[in-house]
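Structure first, then comments.
Right after this comes subunit A.
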Amino acid sequence: MPGWLIDFLWVVVKVTLVIAFVGVNFIFMVWLERKLSAKMQARIGPNRVGPHGSLQLIADALKLFSKEDIKPAMADPKVWALAPVVMFAPALLVFYVLPVGPNAVIGTDLNVGLLYLAAVSSFTLVGIFMAGWGSNSKYSLLGAMRAGAALMAYEIPLVLSILTVAMLAGTLSVQGIVQAQVDRGYYFVFPGIVAFIIYFICVMAELGRGPFDLVEAEHELVMGYQTEYSGMRWGIMLMAEYTNQFTAAAIAAMLFLGGWDGPFLPGWLWLVIKAYALVMVMMWVRWTLPRVRIDQLLDLSWKFLLPVSLLNLVVVAIFLV
Partner candidate 1 sequence: MPGSMWLIPVLPFAASAVLLFFGRRLGAVLGPLVGAAATGTSFVLSLLGLLALRGGAPAYHAQIRWAEVGDLSIRMGFMFDKLEAAVVTMVTFASFFIQLYAMGYMRGDAKYNRFFTIVSLFTAGMLTTVMADNLLLFTLGWEIMGFASFSLIGHWFEKIENAWAAFKAFVTTRIGDLGLMAAMFLLAAQAGTLQFDGIFEAVEGAAGAWWVTLAALFLFWAAVGKSAQLPLHVWLPDAMAGPTPVSALIHAATMVAAGVFLVARNYALFEASGTALDVVAWVGGVTLLFAAVVAVLQEDIKKVLAYSTMSQLGYMMMALGVGGYAAGVFHVVTHGYFKALLFLGAGSVIHALHHEQNMHRMGGLFRRMPVTAVTFIIGMLALAGIPPFAGYYSKDEILLAAYEANSALFWIGSVGALLTAFYMTRAVVLTFFGRPRDKHVFEHAHESPAVMTVPLLALAVPSLLYGLLAPQLLGQPVHQWLAFGGHAAHHEPSSFVMAVATGVAVAGILLGAVVFGVVPAASRKAVISALRPLYTVIKNKFYFDELYQAVFVRGTRALAGVAGVVDRYVIDGLVNGAAALTVFIGSQTRRLTNGFAQAYMLVLVGGVVLGIIVFQAIGG
Partner candidate 2 sequence: MSLQVVAFAVLAALILYGSYKVVASPLITHSALFLALVLVSVAGVFLMLDAVFLAVVQVLVYAGAVMAVIIFAIMLSEQREIGGDPSAQRMGFGEELRRALRSRHWGLLPAAAAALLAVLAIAGIGRLGAPAAPGAASTSVADVGRALLTDYLVPFEIASAVLLAAVIGAIVLTAREGSDARDGGRS
């Protein structure tokens, strides 16, 4: 077999693994969220399909696959159809640089890994706008605009906070950052607690998780840019959303909590455990706090997070020098 074919097959295997993980993760997270929210609201949650309703999502997925693919009459067909794919792509691309153990990265350990993460996640914006435009509906468009504004507003403090980590570690490589925490024996969450909090707030806002989920504020915008989607297309969007949530948590775990580092268990499991812990914190926040208004959302970023993150960056730089 020629070398390039081996490479190609190896890529195929990796992609398949990642997609499989994403699918399983999606199903698990939706179940987890429904169960958690039910507990917090003193309900039972899904309990009919499988033990503790664990197979509920399989049923839901089957339902979505079998539903009619309704295309709005006035929609821009190609854009509308491509939007979920474009939204899903960055979610998958993030996995490319994730380290799952010492000397083990899913794709390549880019020496600009952090920038790669920022670049890829910022590309989500295009997908959101494709959905907003393509649907040719005012709810979709307004939802897309809100999402775009929120993305742009929170992108800057987010990048500034992960830059703090890059400064602490002295590298932009994600694997390098994890390795630095392992080598030094402490996690960056301690010197970078401010950056960690900012990062956490920012990703929640970017993901549109409550209390920042006003993109989907039902009584204002129905479902935002998702309004005109149904069936499996909507399923893909939802999957992208949950995948993003997981990757954001995983990135936080790697940058601040030592990533794959941990005793006894394999590295990738530690990463997943840490990520899920953070995911559960997000869900906890989501179901606890009321939704903010759009102007409060933007004010929080421009008037509070941005100055604080800048200041934090300067302070950390001073301590390092």
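What we mean here is this: a contact is a pair of C-beta atoms (placed from the backbone, for glycine too) under 8 Å apart; a residue touches a chain by one contact, two chains touch by 3 or more; residues count from 1.
Candidates were picked such that all candidates are chains of the complex that A comes from, given by their letters.
Every value quoted in this text rests on a predicted model; they were computed, and no experiment measured them.
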Tell me which of 1 or 2 touches subunit A in this complex. 2
In the complex with candidate 2, residue positions of subunit A that touch it: 4, 74, 76-77, 79, 110-112, 115-116, 118-120, 122-123, 125-126, 129-130, 133, 136, 141, 145-146, 148-149, 151-152, 155, 172, 294-295, 298
